[in-house]
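To start, I am sharing the structure in question, which I have written as structure tokens.
As you look at this complex, bear in mind that one protein chain is not there, while each of the others sits in place.
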Amino acid sequence: MTANEHRTTVWPWIVMAVAGFHVFVASMTVPPDALQGQLSRIMYVHVPAAWLAYLAFGITMLGSAMYLWKKDLKWDRRAHASAEIGVMFTGMTIVLGMVWAKPTWGVWWTWDARLTLTAIMFFVYLGYLALRRTTDNLDMRAKRSAILGVLAIVQVPLVHFSVIWWRSLHQAPTLLNPEGPSMDTSMVITLLIAVSGFTVMYVAMMFKRIELSRLEDAVLVSEQTSSGPIAGHGITSPDLTGGS
Amino acid sequence: MEYAAQWNWVALAYGITYFALIAHTASIAIRITRAHKKLDELS
Partner (left out) sequence: MRTDAPSFLAQVMTIVRRDLLRERRSGEVLWVTLPFGAIALLLVPLAIGTDAPTLQRIGPGMFWVIVMLFGVLIAIRQTNAGTQAQRDMVALTGLDPAAIFVGSTTASFMLLLVFETILGIVTIVLYDITPTGWVALPTVLVLAAAGLALLSTLAASIVSTGRSATALVPLLVAPLSVPLLLGATQAWEALRLGRSSLPWVLLMAIVGLLLAVVGVLSARPLQETA
């Protein structure tokens, strides 16, 4: 067949561009914080990135658990897609935190609990992604990474707890404060726009990433069933029988 | 901190953010195109 049966969608690209543009405009036009000045603008990308890092890993856990329950590869693909996007957002959170911390605190890094936990989560899910590269057997890969996903569910709260217990300096979450947000209304609205804009971007990215996972799985399946040259045929011994 | 220096940090932060978002999206798009090509070759 000429065209494969996998349809490709265009709307996620448009949605992402629109959401990204809105976040940018909103966070650039809001008045600066009285105390932190223009640096407060970094919050409008740092906080949503951190929120998405947690959301994405939550979805990975959900996908892993659902795969173990239903044994449907579609859940495995969702878990994988979310883990990859989550690693990107975690890395972004850490780097943006550094860019904010250096001019504010004078250091790139502090050993506070939430920072340390975020860095550890980054490596946990980097390991998850690395694990997925170790085998081409779809079911084996799905089961192993789902078990690692579940192991992370069990361990990450403990890591979180132990690190918090170890030390805590990070300013308490300002938005989820029970006594009401301790921020100016315009800043809260901007932050909400940024968080929802980033969430919309995450959803759109997930659609495309899951589409990609479906395609990659299809490639693997057709590679394994096709009668083409087997892997490694390029490194067979040279043919010495023919003369020339 | 003086006004201009603050904007430099903000620019750095937004540069990193949008670069990462665009780069990751582009990487997904490229991999999708490649997978489509591969599937067409294989079938």
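Per-chain residue numbering starts at 1, and chain names A and B are given in the order in which the chains are listed.
The working rule: a contact is a pair of C-beta atoms (placed from the backbone, for glycine too) under 8 Å apart; a residue touches a chain by one contact, two chains touch by 3 or more.
Keep in mind the model is a prediction, meaning the values are calculated, not measured.
Asker: One chain isn't displayed here. Which of the visible ones does it touch?
Answerer: Taking every chain of the complex into account, the missing one touches A.
Asker: Return the single residue from A:Trp11, A:Trp108 or A:Trp166 that touches the missing chain.
Answerer: A:Trp166
Asker: List every residue of chain A that touches the chain not included in the displayed model.
Answerer: Listed in rising order, the touching residues are 68, 120-121, 123-124, 126-127, 130-131, 133-135, 137, 139-140, 143-144, 147-148, 150-152, 154-155, 158-159, 161-163, 165-166.
Convention: only the chains that are shown with their structure count from here on.
Asker: Could you pull out which chain A residues touch chain B in their complex?
Answerer: It is residues 1-4, 6, 8, 13, 16, 20, 24, 37-39, 41-42, 45-46, 49, 85, 88, 91-92, 95-96, 99-100, 102-103, 201, 205, 208-209, 211-212, 215-216, 218-219, 222-223, 226, 228 of chain A that touch chain B.
Asker: So in the complex, which bits of chain B are touching chain A?
Answerer: 1, 3, 5-7, 9-10, 12-14, 16-18, 20-21, 24-25, 28-29, 31-32, 35-36, 38-40, 42-43
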